[in-house]
Every structure is written in structure tokens, then in C-alpha cells.
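For this depiction, one protein chain was excluded, whereas all remaining protein chains were kept in their positions.
Showing chain A:
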């Protein structure tokens, strides 16, 4: 008992010590504080560099980058929803089947019933929401473990897909629908060597990012937190600027921003903001962190869990639509193992198996780590057999590293 009460006697660092300590020490401290978040970003950067070198520069070619985004878009969409479910302390094994089911339903609506694609799209998202509500009801209000409810859902929706499609693929889709997955922002304005709208978008993203950083720094100072030294802060801004500019130019020199990337960007900003700044988001973290304490603090935990599954249903539907649009068909085999990829992405991206921890950005980072590994290994000719082995080890290493770090910090 004694050590629990007496360990954290580390003196709060005063401004004097901060000024005296070297930039390296400050950087180390800042990194340690956000190890999991920065760590994964750094790991992603290293993996990208590794494969860039290994593939003789093919990895970062505009065409390949665009492919990478379009190939992984649906997994990343699932990973965002999965991250939120995991933060709330649950799991969803049904998302692959549900994505297939929704893709199939959309296919039937558009191809067999000749529905206009925007109507089918909205209807498909509604189906996803309903499926999520169905599972959320059993989990949140009847207290059945999510593992079991969504395992049942996995079978249910897979079977439903096969019933809907009668075992056959249904195709083709209208062009407008296909664009969700394979389209780009339209080309407008004067002819340059680059895609104009993409440049504009890149510039505005850069402006907002820098504004946020500056505001964050000013606020940190007002909480009495030790801000990054000015030099390091400039380096950080420089790094942000360089990566945004480089990425924008890459995309702009090809077809521009894929629609999928736009969807992902909106989801990242939207869900990121909701999870950080909304009462609902805060309650999700609280429930995952300590449900009993959250409930005794007046958090309506059942409602929050229910909504997390409704949201997961909608995102699974969206992923299913993007995947169907990419294949240009609704197929009975769609979405197999998607749930596992999404769960792996969330855990690589910093989720905790016990809930309460994780970020939307982390989910995307984790998903991209897997995506770049897939893409890079395919480029250098590693077979899918070895790819699976390596991805399995990466998942284990990422979570193992985190557990090791936590234990070290807690000791």
C-alpha cells in the first residue's frame, strides 16, 4: 500500500528548469508524454521511408499513392468506427458482413429496382444504422456481451447477403455511384501542370493546421503547461508544412484528390472533433475507462454504447458502399476479414484492449501502417503468405510495445 501512496512525488517542473533544460530533453519529454500517438506516426513515416527506398521510389509515386488511398479507404472508414467502439470498451466482429450486406442491398436497389443512386446510398446508410441499432440494443440495453452479439451479427449479415444476392454478383452500377470509390475532385480553372482544386485544398488544410498549432501553443502557456521551445516549435511547423505541401503536390501532379480521401478527411476532422470536444465523445471515453465510475457520475452509459454501435453500423454501411463501388458489383464474398483488419488498425493505432484509450487519428495511422505494409510488400514481391505473417507480428509488436511502456511508466 505504501508505494501506491508515495510514488508520484516528482516535483512539478518550474519555468526555470524548463529554460535550462536542453531542447533534446524537452523533445524527449514531449515525446514520452504522447508516445503512443507520435510513436505510431513516426513508425508510419519509417515504414514509408523503408519501402520508398526498397521499391526504388515506386511507393511514393503519385499513381501508387492514389491507389493506396483507394485500396484502403474502406478499411480506414471501418477503423474509425471500430476505434470508437473499442474506446467504449466493446468490439464489433460483424462489420465485414454488414459491409457486404449493405453493398448487396445497394446493388439490388440500383441494379434490379433501378433506383437512382443517391436514393439507394441514403437508404443503404439507413440500413446500416438500423443494423447497428439492432446490435446496440442487445448489447447496451440487454447487457449481452458485444463479442457474442456481433459474432451472431457476423453470421446473420453474411447469410443475409447470400440470401439477397442468391449467391451471385449483381452489377454494374451507375457511373455516379462508382465515383465514390474511383472518382476525383473535378478539374477546374486555368490549365497548370497541377490539379487546381487539389492545390487550393492543400493550401487551406495547411493554413488551418498552422492556425491550430499556434492557438494550441498559446493555450498551453495559459494553462501553465510548459510549451515547446520556440525553435522546436518552428521545426514542428516546418515539418507539418513540408509534409502537407509534399503530399498536395504528389496528388496534384496526378488526378488530384480522390473522393475517398475527401470522405476520409471529413470523417477524420468530424469524428476527431466529436471525440475530443463533445459531451458524447467525453462520455464514451469515460465509459470505456471506468464504466462504474462514469455511471455514478451521471453518464447515461447505455445510451452512449447504443449510439456507438449505431455509428459503427453507419460507417460499416459506408465502407460497404465504397467497396462495392470499387468492385462495381455487389458480391457475396465482399468484406471477408474486414473486421479483423479494422480491429488490427485500431489496436496498432493506440487503442487499449480494456477501453477508454485511443484517437480517431490513431485509427487512421494504424490503418495506414497496415495499408503501406500491404502495398509495399506487394511491390517488392513478398507473397501474401509472408505478408500475413509480418502483419501479425507488427500487430503483436505494436501492442506489446505499448504494454511494456505502460508497465515501465506505472512501476
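Just so it is clear, a contact is a pair of C-beta atoms (placed from the backbone, for glycine too) under 8 Å apart; a residue touches a chain by one contact, two chains touch by 3 or more; residues count from 1.
Just so it is clear, contacts and distances are computed from a predicted model.
Peer 1: I want to check something: the complex is missing a chain, and I'd like its UniProt protein name from "Carbon-monoxide dehydrogenase small subunit", "Quinol oxidase subunit 3", "ATP-binding cassette domain-containing protein" or "Alpha-1,4-digalacturonate transport system permease protein".
Peer 2: "ATP-binding cassette domain-containing protein"
Peer 1: Using the touch definition from the top, which of A:299, A:312, A:377 or A:395 touches the missing chain?
Peer 2: Candidates A:299, A:312, A:377 or A:395; residue touching the omitted chain: A:299.
Peer 1: For the full complex, which residue in A:40, A:68 or A:357 touches the chain that was left out?
Peer 2: Considering all chains, including the one not shown, the answer is A:357.
Peer 1: Please identify, in ascending order, the residues of chain A that touch the omitted chain?
Peer 2: Per the touch rule, chain A residues meeting the hidden chain are 1-10, 12-13, 219, 222-225, 276-280, 282-283, 285-286, 289-290, 292-300, 352, 356-357, 410.
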